[in-house]
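Handing you this structure, nothing more for now.
Missing here is one protein chain; the remaining ones are kept as they sit in the complex.
Our next item is chain A:
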Amino acid sequence: MKTTPHAEALAAVLTTNSISKDYGPVRVVSDISLDLLPGSIHALLGENGAGKSTLIKILAGIIAPSEGFIEIDGMPRELRSVRDGQARGIVALPQELTLVPTLAAAENIYLGMRRTGWPGISNRRGLDRDARVQLERLGQEISLDVPVGELSAVQQTMIALARAIVRDARVLILDEPTAALTDAETEQLFTVLRALRDEGTAILYVSHRLEEVFSLADTATVLRNGHHVWTKPISETNTNDVVAAMIGREHGQVFPARSTNAGIPLLALNKVQGHRVRGISLEARAGRVLGIAGLAGSGRSELLKIIAGVERAQGGSVLLDGIDITRRSLAATMNAGIVYVPEERRSQGLVMSDTIEANIALANLRSLSVAGVALRSRESATAKRRVAELQIKTTSVRQLVAELSGGNQQKVVLAKYLEREPKILLLDEPTRGIDIGTKAEIYQLIRRLTNNGMAVIVVSSEIPELLGIADEIVVLHEGHLTEIVSADQSSNESILHLCYRKPE
C-alpha cells in the first residue's frame, strides 16, 4: 500500500468520463462523470434501480460501458475483466463477499497471487506470517487456522479488505459492506476505512444507510434513474437534501395515516410454543396492522412461520375465526386465508429464471387452471392487473423477474400472495434493501389493504418502520412476549428498550 504525497491529493485516481450503459432499449446508466480522489471517501447514493450497481460493475471491469470511458491517473483505459481492474489497483468488494469459505484467512488473502518460493507449492507458514502482518495493519486479530466460513461477518469483511490491500488497491469499491454487520462491527469497519483513506486510498462507498454515509464520507454523489443528480461535499448537504435528490421530490409523508378502525379479532394465538418461541398469546384484528419487534434471534420470524404453517407449533394453538388451524400445512393455511410473504425475495420469494406472470401464478395455480390445465390467458390478465395496481415498472408481464430492480421484485412477491386475497397477510421484513420511494408505496399499500378489512402482521428489524405503519407493536425478547404497546405512544428508544428487556 502506497501513501500518496499530499501535493498530488487533488489529481483524480479514477475518473468516469460520460459513461452510459444500455441493456436492450433501456439506458440504466446515463452520461455519468465522476472523479474519485485519493485520500477521500466518496459515497454513491440512490434508490434501487438508480444505476449504482451497474456503475460499480463498470468500474470494477465486470461489464463494459456502452458509451464513455474510464480514466486511470488521467489516462483512458479499457478494463476487460476484474483481473484487469485489480492489476490497475481497482478492487471492488461485492455485497456478498467472494471468499472461499473452506479456506483459511491467509489462503483467501493471497488466493490467485503469484508468490516467491517453489512454484505450485503452498508455503503455509510464510503465508500465515504475511497475512498476520496485513491483518495487524487493519488492527485485526483473526485466527488463521479456521476456515473463513466460520468467522464473523466483520472478520470476513476485514479479510476481503486485506485481500484488496495486498493487491495494492488504490481504489476500493464497497457495496453495502455493513448490511450484515452489527453497530459495533460497523464502527470497527469505519475505523479501518478511515485509516485506509488517510493512507491515500480512494474509496467509493455504496450504502442505503444515510446516517452511516454522513459519519463516514467526504463527498456524496446521488444518482436517480441512471442520471447524475449532483455531487457535493458531505458538509454541504444533509439527509433531507439527499433523500429529495434520490426520489426527485421532497421527503414528505412516507407513512400513511393510522387506522381508526377498532376491528374485529380475526386471528388468535394461544400460548404458542416453537423452537425459539415461548408461550406467545396475541390477537390480530381486521383493519389493523400488528407490528412485531425484537432483536435478531428473538423468534419474530419463527412466530410468523408458525402462524403461516411453514413451521410446526410445538404447543399452543392458532385460531382463525375461532377455528383451530394449528396443525394445518402451509397449503391448507393458505386456503384458509393466511399468506406469508417471506423475508428473502430472491431465495424464497421468486423463481428468478421465470417471468413476472409465472411468478404471480405460482401461488395461484389452482385458481388459474381448469382440471389441472393452466389457463395462460387468465394468468396474463391476472399479472397485468396486479402490475398496474402495484405500479410494477416493467416492459411486459413476460419479462424475467431477474431483470427487475429490487423494489419491483418485492412488488411481484407481494402481487403473488395478494392474488390469494387473504384475510391475514404476514409480512417478514417487507422493505428490506429497497429504496425509499418503493417503501412508501408498500406502506400505502398495507394501509389500503387494512382499510379493506385485511389484518396485517409485520415483522421488521427497522423500528421506525414499525412505528410508522403499525397500530400495535408486539415486542419479543428471546422468544417471550415482553409487551404489547400502542405505536403512537411509543418511540424508537422505548421499543428498543423493551427489545433488550427480559419479561418478568
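Criterion: contacts are C-beta pairs under 8 Å (C-beta built on N, C-alpha and C of every residue); 3 or more make two chains touch, one makes a residue touch a chain; residues count from 1.
Everything below uses one rule, namely that contacts and distances are computed from a predicted model.
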Name per UniProt, for the chain absent here [options: "4-phosphopantetheinyl transferase family protein", "Ribose transport system permease protein", "Molybdopterin-dependent oxidoreductase" or "AAA family ATPase"]: "Ribose transport system permease protein"
Which residue of A:G89, A:P177, A:G316 or A:P342 touches the chain not shown here: A:P342
Among A:S281, A:S396 or A:N451, the residue in touch with the chain that has been omitted: A:S396
Chain not shown: contacting residue from A:A363, A:A383 or A:I495: A:A363
Selected residue (touches chain absent from view) among A:I32, A:I109, A:A284 or A:V310: A:V310
Hidden partner chain, residues of chain A it touches: 24-27, 225-226, 248-249, 310, 330-331, 334, 340, 342, 347-354, 358, 361-363, 365-366, 369, 372-374, 376, 391, 393, 395-396, 398, 400, 416, 437, 440-441, 444
